[in-house]
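A single protein chain has been removed from this complex, and every other one stays in its place.
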Amino acid sequence: MATAPGITEKFIEETLAHEQTSLWGDAWRRLRRNRLALASTVFLTLLILVAIVAQFWTPYTYYAEGIAPIYQGPSTQHLLGVDDFGRDILSRIMLGAQVSLKVGIGTQVIVIAVGVVVGLLAGFYRGFLDTIISTVINIFYGIPDLLVALTLVLLLGRSLGIIIFAIAFTQWMNMARLVRGQTLALREREFVEAARSGGAKANRIIFRHILPNALGPMIVQATIGVPMAILFEAFLSFLGLGVPPPTPSWGAMAADGFHAIRISPHIVLAPAIALSLTLMAFNFLGDGLRDALDPRQKR
Amino acid sequence: MFTRGALLYIGQRLVLIVFTAVAVSSIVFLGVHRLPGDALLNERRPDPAAEAALLHYYHLDLPLAQQYVRYLTGILHGDLGESYVNRGVQITPLLLREARVSAEVGAAAIAFTIGLGVVLGVIAAVRQNTWVDYLATTTSVIGYSMPNFVIASLLFLLFGVFLYQWTGGAVYYNSGWTGSWGTLDQIIVPGFALGFPYASIVARLTRASMLEVIRQDYVRTARAKGLTARIVIIRHALRNALIPVVTILGPLVIGIVTGSVVIENIFGIPGLGKEFATSILNRDYNIVIGLFTFYAIIIALANLLVDLLYTVIDPRIRY
Partner (left out) sequence: MSDLFVGKLRAVRPLAVMGAIGILVAACGGTSTANTGLAADQTLRFPSDSTIGSLDPAQINAETDVELYQNLFDGLLKFDDTLKAVPDIATKLPDISSDGLTYTFKLNPNAKFSNGHPVKASDFIYSFSRAAAEGQDAYGSNFDHVVGYDEVSTTKDWAHNQKMMSGMSAPDDHTLVIKLTSPWGVFNTELALSSAAQVVDPTVVNTDDTNWWATPATAVGTGPYKMVAYTPKQSIQFDAVANWWGSPQPTVQHVKIDFIGDMAQGVAKYEQGGYDLIGYGGMGSDTPIADIIRIKNDPVLSKQLKFVNKVRTIWVQYAFGRPDSVFKGDLESGPAHDLRMAFSLAIDRDQMVNVACANGITCSAATGGLITKGLKGYVGDNSDPLAKFDVTTAKALLKSGDPTGAKTAHLTYYYDPNKAIYKATAENVASQWKANLGITVSLQPVDHATFIKNYTHHQYNLFREGWQADYDHPQDWFDNLFIKAGGSNGGAYTDPKVEDLVAKADAEPVLDKAIPDYVAASKQMMADAAYAPLAYFKGEFLFKPYLQGAGSNNFNDFYWNEMKIGSH
């Protein structure tokens, strides 16, 4: 029987459901219309493809030295030229994509894992736990991130895993603060109140109500965190503490080619452009996602 | 502005800074604590007796707790110890000298960041959605997407090499540092390289907050009253739009501190950043600890300055 409270309840549920799906639907539509973001997505997809292909095939082996006269520029056999040891740059750029993507995505995985848990705990339970967590977050914000990462890599050793850890160590609080803010805001919303008064347990509230709504900003934060991590690795490599050779990383290639910039600019330009384009793509995509998911936009 | 409340607040913050410095020092001290005797510069192995003498000289043969107490007393007197690699070089005067060098370049960087950034941001906001806006926005994304060492190398090439060749030596960039104050030409190019990525971020922030402010009612009211566009922008909109810029000053200082590690290396500037890069690679732990302490103090002072600036920008904020 269609009683008044029954109809109201159903109406509320449907409106809420509509609100949620239409948020994503709207977002997708807005994203599609953002040309830069679209181009960036295409570029990044290509990049991932290149990284996968590189695992099985590159024009030349990345470590073979002297296959052309050292410092030689682009030619028909070597599209991007060879580096200071006579190694094919195109092959190394392709493999460098793997390192950049691993670093970028690897760090964000840790950042999400740690940041989300910490942020949720702080925002949901508040009180003393929140005070402690917020103090820790603030302390981390006050440290010079690159310097701490450098010191960690120096002390713990130079390997891809440690580098990913060191970078994540200095970036996790961005995600934590974001998730905490989202949790604090969301926990006051009506549907959470409704769920709680209905007797739902904390887990359920978090996973079914808070997390899905915080997902949008989290994705944006992660997308913006990737280029920061890749940039970080480039800095580490430039200062001599990046992934050990002969694994090609774009930052290390740029550092090596830096000295030859006057006689063979292509050695530093290739990785520099690759880095810049990748970072730009992630940044444009992140911006696009943020605009798309912004519920205040009317279009 | 300097009411009794304000001075009390500043006093409290300064005490907090001292505590932070000691805390950071302690953490780093315990974290990177290692033995020296690594300060060999060629392939000869030190004699065990010599190694023992070296450890004794740096008091590293004492138990850790005792070393820590010594170190702590030293810090409270402003003595950060002696370099492991370069015997006889006292760390505190070294870092103070280098801090002054880095401060000069850092100041130039901040000037570029805020000057260039605000200008770009205002232009983009005022000309929203025109080609000017798109150009400015795209430039700024490129600005913070390129590693600063790439920007720096291109600048060094341009100003240090090509301009020298093209003008037959009449115009060029002089790398390095002269005397204790450096010269203007030695500060500008690295300052620009250091500041440009952050200028891009400031430009975006300024643009966004300007756009918000412009739409607000009080601006419309001011324009309706007939004030010229320029006055409206400067007096009303800009002042409020600058608040987020002031907010970013804290992270900006941190960014300049970290960016200087690479930039100072490229341009041969004997500042804290270059010191950090070389000391880390040489494992001169004493200097590394001292540097972290210095940086902690600098960042804390910068944050204090930012908080004080808030009172100037927004009269509603009082301590």
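To keep things simple, chains are lettered A and B as they appear, and every chain counts its residues starting from 1.
By our rule, a contact is a pair of C-beta atoms (placed from the backbone, for glycine too) under 8 Å apart; a residue touches a chain by one contact, two chains touch by 3 or more.
Given the structure is predicted, the values throughout are model-derived calculations rather than measurements.
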{"item": "Hidden partner chain, touching residue among A:G25, A:G161, A:P212 or A:P246", "value": "A:P246"}
{"item": "Hidden partner interface residues of chain B, rising order", "value": "37-47, 49-51, 53-54, 83, 85-89, 94, 97-98, 112, 115-116, 119, 122-123, 126-127, 156, 159-161, 163-164, 169-177, 183-185, 187-188, 192, 229-230, 233, 264-268, 270, 274-275, 277-278, 281-283"}
{"item": "Residues from chain A at the interface with the omitted partner, ascending", "value": "61, 63-66, 70-71, 84-86, 154, 158, 240, 244-246, 259-264"}
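Basically, only the chains that are shown with their structure count from here on.
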{"item": "Gap in Å, rounded to a whole number, between the CA centres of chain B and chain A", "value": "25"}
{"item": "Complex contacts: residues of chain B adjacent to chain A", "value": "20, 28, 31-32, 141-142, 144-147, 149-150, 153, 157, 161, 251, 254, 257-258, 261-262, 265, 276-277, 280-281, 283, 288, 291-292, 295-296, 299-300, 303"}
{"item": "Footprint of chain B on chain A - complex, ascending", "value": "141-147, 150-151, 154-155, 227, 231, 234-235, 238-241, 251, 254-255, 258, 261-262, 268, 272, 275-276, 279-280, 283-284, 287"}
